[in-house]
Structures are given as structure tokens and as C-alpha cells.
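Just one protein chain is left out here, and the rest sit where they should.
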Amino acid sequence: MKITEKDVAYVAGLARLALSPDELTDLTGKMDAMLGYVDKLNQLNTDGIVPTAHAVPMANAFRDDQVVASIGAAAALANAPLGVEDYFQVPRVIE
Amino acid sequence: MKTRYETVIGLEVHVQLTTATKIFCGCSTAFGQSPNSQTCPVCLGLPGALPVLNREVVNAAIKTGLATNCRIAPYSIFARKNYFYPDLPKGYQISQFELPICEHGWLDISGEEFDPKRVGITRIHMEEDAGKLLHGASAGSLVDLNRACTPLLEVVSEPDMRSAAEAIAYLKQLHQIVVYLGVCDGNLEEGSFRCDANVSVRPVGQVELGTRAELKNLNSFRFIKQAIDFEVERQIELIEEGGKVVQETRLFDPDAGVTRSMRGKEQAHDYRYFPDPDLLPLEVSQDWIDEVRAALPELPGQKRQRYEEDLGLPAYDAAVLAAERPVAEYFEALVAQHNHPKLCSNWVMGEVLAAVKEHDVTIASCPVTPALLAGILKRIEDNTISGKIAKTVFSAIWQSGKSADEVIAEKGLKQVSDSGALDALIDEVIAANPTEVTEYLGGKEKLMGFFVGQVMKASKGKANPGLVNKLLKERLQQKT
């Protein structure tokens, strides 16, 4: 086994996904199969190979420090599931 | 007991930059606007929106890096720091992780309570700020994303400081530098300059570091000192009682003056940093670095040194004048027009700073400009007015904006240096004070001051005090 249910549960926590026991079992099996498959990459020696983050080599894209009109609070909150006045509201965060 | 332990402090400072717009979008960074009014698809993290880097943020990072003796990386990248929080719209913060823009810098610090030392700067990187969470009376928490995506520099020091005093000296110097560079407004209360302190203790002589606590919510230099002092005491006591310091984040409570554990309220951190595919690598050429370096203002340390060595000012004067960039600029503009540094220094540190404080204006907007003040100093040195009258002239210029010569002419403040006119006054004074004359002639020479004062008074302050002195001596001599 490449991955255990405990690992999957940990990852689900990071990803903020709640999994039922059945989902956990099913996902563990499918992730295990996938991780078993991707293991084939280890057949390749990649010592000294520079990783590719962008397929087309590029650098330095900038914008000028010029203010562009904002969309305004009404538009910002147009899709908010829950808004109070001009704020987004979420369940209380304990600090 | 305390002396058996050594304190080790490393600091992480978040410097909020004074760019007009956010780091990855064109929204304004102005402070105190109505909630969520300064937002757009990018800083709201709407589906499909993409970040584009503000060039000015890179310039600010290079400036700060050069001013803190860092190596500017020719190649750096942005990374995503992944975690969920309602003030973080995209579910990740764009920051730099591996390959930050500045590394391997240092600041030299000194103070009365410790020997001068060098504090290492591990790295400086660019990142975006999060939004603001409000916990009001309502059942939930409220989210304002105006601050989201505001540009920050995170300046990370080496754990090189050994006391709160050293930490404060480092912070004040860093603060002075970023304000001098104009990259930060330096406002601690509004959070423009925020500090987290990593504090640990270890028995003297031990090489490995003790377990550290990260202190947060330190929004004044005083609180930073209090928090560090409290934390050091706490850790030593804990160890002495046989306990163990745990690695954790602790919030400083300024009302109680204590730090409190945030334990239990934090999730396990696994930030899954990886290079942000939406942003390109940043390549900074030597030309770019040279250009920024050439445009760098002279920094406070360099100014202090120059004021002492080239202008011959006492160390105290140099430190006061160099501490704030607008004061230094005023002083230098004044010296440029009136090349008597010590006289200039006396006036800037005295009359100018006092008046600016009294009228609650900035030195840059002081109505007595360096040119106008130079006009006053010129008339002091050519004996047109006395130093005392000069203060009257200064006040008059503050009110009217007129030149020193205009004020002197209008108010008839010109010093009397005509011996004929003074002779009459001297005669009057001698005649009116026969007892003092006798005593003076009997050897009580310090009465000269009394006679000079009387003549000055009679002239309404306009008599040239040097000349009065000379003439009085001659006339009294004749009495013998």
C-alpha cells in the first residue's frame, strides 16, 4: 500500500473535505492505484534536471503602479452567500 | 538566576509598502476606506482572475535589500502558501519561499545597554497581505478585503539578538531605514510596520538554541519590549521549575502585559508551498540593481557620519538631524544656502523643531523655509541683528512669509552699531548707576554684564552687544 486511510484522512483535512467512511475507503483504494501508477516516474533518473514550471520560458511580467477603478462593494458582494452591510459574513472565527 | 541564561531573539518584520496600488492588481491601497470598496476580481479571488506583479513593489524590495546590505537575487520566484482562512480569498497567499529576492544582509546596531554588534538579515521577500476580520456583536465574523493583496516585505533576521534592548535597537534602525527610503509610512498602530518575535532562552554556554515561542500582536516598540521581557522571564521560570518550553505562537496582551498561548486554536500547518504557475520568475539584472542603487537616498547612518566628519557637528547634533529624513533635508537645504553648519544645526534643532512642534505642522511644510531662515542667519552673522532679535524675526516670518530683510526694515529691528548713538545711551546708564560704577572701579568686574544689559534694554535690544561691551569698557576706563 502506498497510502493508508489515515493518510487520506489527513489530506482530506488539509483540503477541507469531509469524507464519509465509505468515501474514505473508496478514495484510499483509488489514490493507492494512482500512486502505484505514477511510481513509474521513478524509473527515470532526474538527477541534475531543472524542473519545468512554465513550458514556455518567460520572465518578468509587470504592471505599472497605476490605480485602476475598483468594482465597488456592491459588485464585490453580488455573489456572496451571506453578506452583512458591505461585509462578507462567515461563521464566527475564534481568535 | 537570570544570568545563568542567555536570551536569543530573532525578528520577523512585515513592512507594508506605500505603493499606490496592490501587489497583484490595480486597486488602491488607501487606508480607512469603506469595507470591500477597494476590490476587484483579482484581490477578491474570483474564478478566472489572475495576478500581475506591480513593478514598484520589486523596486521597493531592491531598495530595502540594498539599504540592509543584502544580496539581490538575479532570479527569484513567487510561491503559493496554501491554507484556508476567511481573510485569504484564494485559499493561498502569494509569497516567496525558496529563492526570495534578497538574502544575506545585516544591520549594525548600537545602544547604551549593549556593545555595538551586527545583526544578520536572513532574507527579505515580497508577499501579499490578507484581508481584515472583524468580530463584532453579530453571530458571525465579518470580512473586509480592502487590505487583501496589499504589498508587504517580510524582513527576517537571524537569531542574533540577546536582549529586548538589542531587538528594539534593530527594529528602530530598520524602521528608520524603510521610512527613509519612502517604501513604508512606518505607522505601527495602523499595522504598516508589524513585528513578530521569536524568543528562546538557553543556559549560557549552550550552543544549540532553546525551543522558541513566536510572539504576535506587538504593535508598539514599548509592547515589543514588554512582551520579550515577560516571555524571557516566563521561559526561565518554566525551565527552573523543571518544565519544558513548547514551540507555539503566543499573543501579547497589552492590558495585562503578558503573553498567552494560542495553543489549541491553531490547525496543523502544512502549507504545501509550490511555485505559483500564474506568475513568471523574476529576473533582476545588474543594470536594474545599479539603477536603484544610484537613486537610493543617503541613509541615516551615512548622514550621521557625514555630518560629524565633513560638517564638524557634534555626535548629538548629527544624530538628531539625521533621524528623520524631512529634518535632514531641511537642514541640508539650509546649509546649502548658509554654509555655517553649527549655526544651522542650532537653529534647526532649536527654533525650527520647537515651532514645528508648537504649530503641529511637518517640517516640510514649515513656512520659514530653509531659504528664509538662511536670510535670518546671514543678518546675524553680519551683525545686522542679534541672535535674540533673530528669534523675533523668525516669528514674524512664520506669520507673514516675508523675507528677513523685509521684516527687519519694517519693524526697525536693525542693530545699532553706530558709536555716536550708543555713546549717549552709555552715558545715561553710567550717570544713572553711580554706586555700581564705583563698585566696578573698585574691582567688581563682573558688573560689566549689568551695564551691558542696561544699555541693551535702553536700546530695546537693538544695540550691537559686542560694540556696547567695547564702548562701555573704554568709557568706564576713562572714569579712573
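Some notes on this structure:
Going in written order, the chains are labelled A and B, and every chain counts its residues from 1.
In this text, a contact is a pair of C-beta atoms (placed from the backbone, for glycine too) under 8 Å apart; a residue touches a chain by one contact, two chains touch by 3 or more.
Heads up, the rule we're going with is that contacts and distances are computed from a predicted model.
Per UniProt, the protein behind the absent chain is "Glutamyl-tRNA(Gln) amidotransferase subunit A"; the candidates were "FtsX-like permease family protein", "Glutamyl-tRNA(Gln) amidotransferase subunit A", "Putative ABC transporter" or "Hypoxic response protein 1".
Seen in the complete assembly, the chain not on display touches A, B. Considering the whole complex, the residue from B:31, B:114 or B:274 that touches the absent chain is B:274. The missing chain lies against chain B, touching residues 41, 44-53, 80, 82, 84, 86, 89-92, 141, 143, 267, 270, 272-274, 277-280. In the full complex, chain A touches the omitted chain through residues 3, 7-8, 10-12, 14-19, 23, 27, 30-31, 33-35, 37-44, 46, 49-56, 58, 61, 63, 71, 75-76, 78-82, 88, 90-94.
We take it that only the chains that are shown with their structure count from here on.
Centroids built from CA atoms put chain B at 41 Å from chain A. Chain A makes touch with chain B in their complex at residues 13-14, 16, 53-54, 58-68, 70-73, 76-77, 82, 84-95. Across the interface of their complex, chain A is touched by residues 19-21, 25-28, 34-41, 44, 52-56, 58, 77, 82, 84, 86, 133-135, 138-145, 265, 267-268, 270, 272, 275, 277, 279-283 of chain B.
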